[in-house]
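Take a look at the structure below.
The complex appears here minus one protein chain, its other protein chains still in place.
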Amino acid sequence: MAGLSLDLIAVQLFAGLALGAIYVLFAIGLSLIFGMLTVVNFAHGAFFMVGAYVGLFVLMMGGNFWLALVVVPLAVGIIGLIVERFLVRPLYGRGIDYPLLLTFGLSYIMVELIRIAFGKTGYPFDTPELLQGAVDIGIGYFPLYRLFVLGAATVVLLVLWLFLEKTSFGLIIRAGARDPQIVRVLGVDASRVWLVVFGIGTGIAGLAGVLAAPLQGVIPEMGSTILAEAFVVTVVGGMGSIGGAVVAGLLVGIVVSMTSLFAPEMAKVSIFALMAIVLLVRPQGFFGRAGLMS
Amino acid sequence: MKTTSSKFITRRRLLTTVGTGAVLAASPFRINVVRADEPTIKVGFPTPLTGPYGTEAQDQVRAAQVAIAEFNDAGGLNGRKAELLVRDSKLNPGEAATRTLELIEKDKVNFVVGSLSASVQLAVNNITKERKIIFNSISQSDEINEAKDFSRYTFHEALNPHLTAGAVGRYVFPKFGKKVAFLTADYAYGHQMVRGFQEAGKAFGIQTVIDVRHPLGTSDFSTLLPRIQALKPDVLCISNFGRDQQISLKQATDFGLKKSMKIVAPILLYTGRLAAGAQAFDGVIGGTSYYWGIEDKVASAKVFNDRFRKMNDGKVPSDYGAMGYTGVKVVLEGAKAAGSLDPEKVIPAIEALKYDYYKGPEYYRKCDHQAVQSVLIIESKSKPEKGPADVFNVIATDEPSEKNLRTCAELGFKS
Amino acid sequence: MKPRSDTDNGTILRTFDVSKTFGKFRALKSISASFPRGAITSIIGPNGAGKSTYFNLLSGAFPPSSGRIEFESRDVTNVPQHKFAHMGVAKSFQITNVFPLLSTRENVRVALQALVSRYDIWRPRAKLPGLTERADALLAQVGIWHCRDRVAKTLAHGEQRALEIGMALASDPRLLLLDEPTAGMSPEETRVMMDLIVKLAQERTVILVEHKMKLVMGISDRVLVLHHGELLADGTPSEVRQDQQVKRVYLGQREH
Partner (left out) sequence: MNDMSQMMADVPARSNSLFDVAVRHRAVLASLFLLIFPLIMPFKALAANILIYGLYALGFNLLFGFLGLLSFGHAALFGTGAYFCGIAIVHFGLPWYVAILIGTLGGAGMAAIIGALAIRTRGIYFAMVTMALAQCVYYLFYQAESWTGGENGLRGINVHVIDIFGLKFDFLDPLTRYYVIAAFVILALFALSRILASPFGAVIEAVRENEARARASGYNVLLTRLLTFILSGAFCGLAGALAALHLSIVPIEMLHYETSGMVVMMALLGGMGTFFGPFIGAAVFMLLENLVSLWTVHWQLIVGAVFVACVLFFPAGIWGTILRKIRP
């Protein structure tokens, strides 16, 4: 193999981690929603895409990237709230198939609405000037913006962790993830908890979308590729496990980067092979609860 | 921002529409209602209106309508007018094949023109050649020229990868160096582009340092680029298409690759450049079949551009779009020359055409019906100067010549 | 305690030192026992004694963590559940377990069919000879023939339990395992069920798990008492009644 060096492998590993951070950021909302609501959100990719477009809209209206980072999760989260309240809620208690199918159809609608509003062609989304260019990270050059995304993902995870561990609402959510009955026993309006969780999950997806926009531009179809990857992350980590999503996301990033080095044409299928293998050996994923959803 | 929300129609209205069987004229891409008097000449036009190349497809339809209008304004074929029957192939070969069957079996079209993407064009070709209908393909692939897929009913107005990559290679390699790296979408189109570059490069003694093949539809190249960067090539040929091209160019820019190597793409897409922005494409050299900016030098381009602008609110045609024009024009002019719609008469007529419809002289090679034509070598501007459509500089023209194509024997034709 | 040294003819089922652990929890600790053919043996014990775990091992729902199980002198320790029906062992579940959307008769027909045709994808099932007649006979035997055309989930609780036993009888088992057959029943339903069990035991061996000690003393030939996963006592009802340890456990229970 030409040009293999330790430095390159180190850069490659780092690139894998940075990529994994994006997977984690995207998959975490999926996992949260599944863990709490047992809703397999097939529209998660669409929320991601809408996030990028809302960011674009902020720029078009004369706002800047930093404003977009604030507006997007709020706006997408609110869309999420509406979706939960009016579309997903009537389906609770009807098994996992119906919410899954509903969100599947919903993703068609969201993508098409964006096409109608913004057209079929994609738009460029420039990297904010402050974060342009590549910097030397000791083992090689790496785009500054990717480092920023890595940092942003860490911050989001930290905030989410603090929210879940240190607030009383977070406690209810954690309890509910273990046993949905408990929430009712605690005398909390369960439907309000579901609503908020769905909002948070989709809000983070939207944030991931606007963070990904400077990496790849925006296009209505951008959510569909990453959705498959996020499912792999969620399933490998164990559906409903947030820690699992973090570990699995980073692992998937590294698997992709290592296959990219040795057999790049297999980069895409490698993650599905990983998922198949993990599930065959450990059907509930790394940190999933056995028997859930069976 | 383009808003087309007026097309949004409520569900009840849709049901009424379907119920009464009336097809509303809500979109320019509806079926034209057949006029009762004289049977028109029907040109079937399957194209991916939905999907990632929807913009190119719409442009193809617009350009094709220009050709239809010209033909009809000039009196048609002894007074018989032509009409375009547009069908959405959804960029899916199965859908394209079904739609082509509809066009042939139900609408009884005389010709089929169109397609975008190699797989769709080969699917349509397989249907048309079985049914002895002339098909003029306006999308790139090398297979369609080869004896296995070719038939005498098959024409190929578009460039092919061998020709495009060769032309770009002949321009780039002597100027920018011999160490060449490839980043290639892992499918036939990408492989053929690489083969085209390498064949052209032989004359210049190029050395391939690596050929990284990425899966089609990759949205992140960050794990593929460090390796290429470490190898320090003089030239990086990125052979992919559409969104893959936009993302890979954008991310190569982010990784700072442009500082140490010249980035080259066999085909630089006009719409791709608009979608990805100037920054990502800045300084990238590539080939194209057509760029509207040649109108200063090529008279036919000026005429075509003006007609197109007139019919489309002053917009200029894109590269792939423009081929919708020639693709349709060729079969109609062939019919006119033959004075008939009988394919057996139209085929020799098209084979005999020497035409200059929009970009300079062209003709079809006898053995594989490939349009022998020029390839424009373009470089992306760092920012538009004369309006938003001003995105490329034409820096060279690879003149039409059969010797730039693979020989008929190489394609499997027995002489 | 060692299993009694009956001849194999006299013993239908034996367990040798079977244990079961779930994670770190030891649900059963090294139980050895034998079950006499033709008798009614009851397994009793307070909540959490390991009765259900033991029952599940006996019926093959899952294998023991260690130890061995023999049915008619054949090692069945790791035989999968679905083969038990074919060996002549049938069971009913603790929680009602029927095919809810099928008719009562269809429930029994499906159970009967397991012995004659399982993988035939071609012949019409309506043409399998005698199934409907046998289903009706079984429904009559368990006293719910009058419900034959009703959808199973619309039956009363006691009727569903009876249906379950009817399904268990479909394989004409030599050994019938019943897990708390009277759970949740009214006194009247309980009496009917007990009569049924006694009647069924005339032709086959019955092992039943029961929470209510009083209920089984009258009908059982032998009683096993489990406590904290261990075998506390094993003998005739009167022997067990006299057992000091059993008294302590059960009296202790009552005091709480």
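Note that the chains are named A, B and C in the order they appear, and that numbering of residues resets to 1 at the start of each chain.
Everything below uses one rule, namely that a contact is a pair of C-beta atoms (placed from the backbone, for glycine too) under 8 Å apart; a residue touches a chain by one contact, two chains touch by 3 or more.
Keep in mind that what you see is a predicted model, and the values were worked out from it rather than measured.
Touch, as defined at the top, links the missing chain to these shown chains in the whole complex: A, B, C.
Of the candidate positions B:Ile41, B:Leu84 or B:Ile127, contact with the hidden chain is made by B:Ile127.
Contact with the chain not shown here comes from a single listed residue; of C:Ile31, C:Leu58, C:Val76 or C:Ala90, that residue is C:Ala90.
Per the touch definition above, the residue from A:Ala21, A:Met36, A:Val58 or A:Val111 contacting the chain not shown is A:Val111.
Residues 59, 80-86, 90-91, 93, 97-103, 106, 109-111, 113-126, 128, 151, 167-168, 170-171 are the ones on subunit C that touch the missing chain. Take subunit A: the residues that touch the chain left off the picture are 40, 87, 90-91, 94-98, 101-102, 104-109, 111-113, 115-116, 228, 231-232, 235, 239, 265-266, 268-269, 272-273, 275-276, 279-280, 283-284, 292-294. Not every partner is drawn; the one left out touches subunit B at residues 7-9, 11, 14, 17-18, 23-24, 26-27, 29-31, 49-50, 54, 88, 90, 92-94, 97-98, 101-102, 105-106, 118-119, 122-123, 125-127, 130-131, 141, 143, 148-149, 187-189, 216.
The rule we apply is simple: only the chains that are shown with their structure count from here on.
Subunit A and subunit C, compared by their mean Cα positions, are separated by 50 Å. Rounded to whole angstrom, the centroid-to-centroid distance between subunit A and subunit B, based on C-alpha atoms, equals 36 Å. The distance from the centre of subunit B to the centre of subunit C, each centre being the mean of the chain's C-alpha atoms, comes to 74 Å.
Not a single residue in subunit B touches at least two other chains. If you check the complex, the residues on subunit A that touch subunit B are 2-3, 5, 7-8, 11-12, 15-16, 18-19, 22, 60, 116-127, 133-134, 140-143, 145-146, 215-217, 219, 221-222, 225-226, 256-257, 260-261, 264-269.
Residue ranges on subunit B touching subunit A, taken from their complex, read 1-5, 7-8, 50, 52, 54-55, 58, 186, 209-210, 212-215, 217-220, 222-224, 226-227, 229-231, 243, 246-247, 250-251, 254-256, 271, 274-280.
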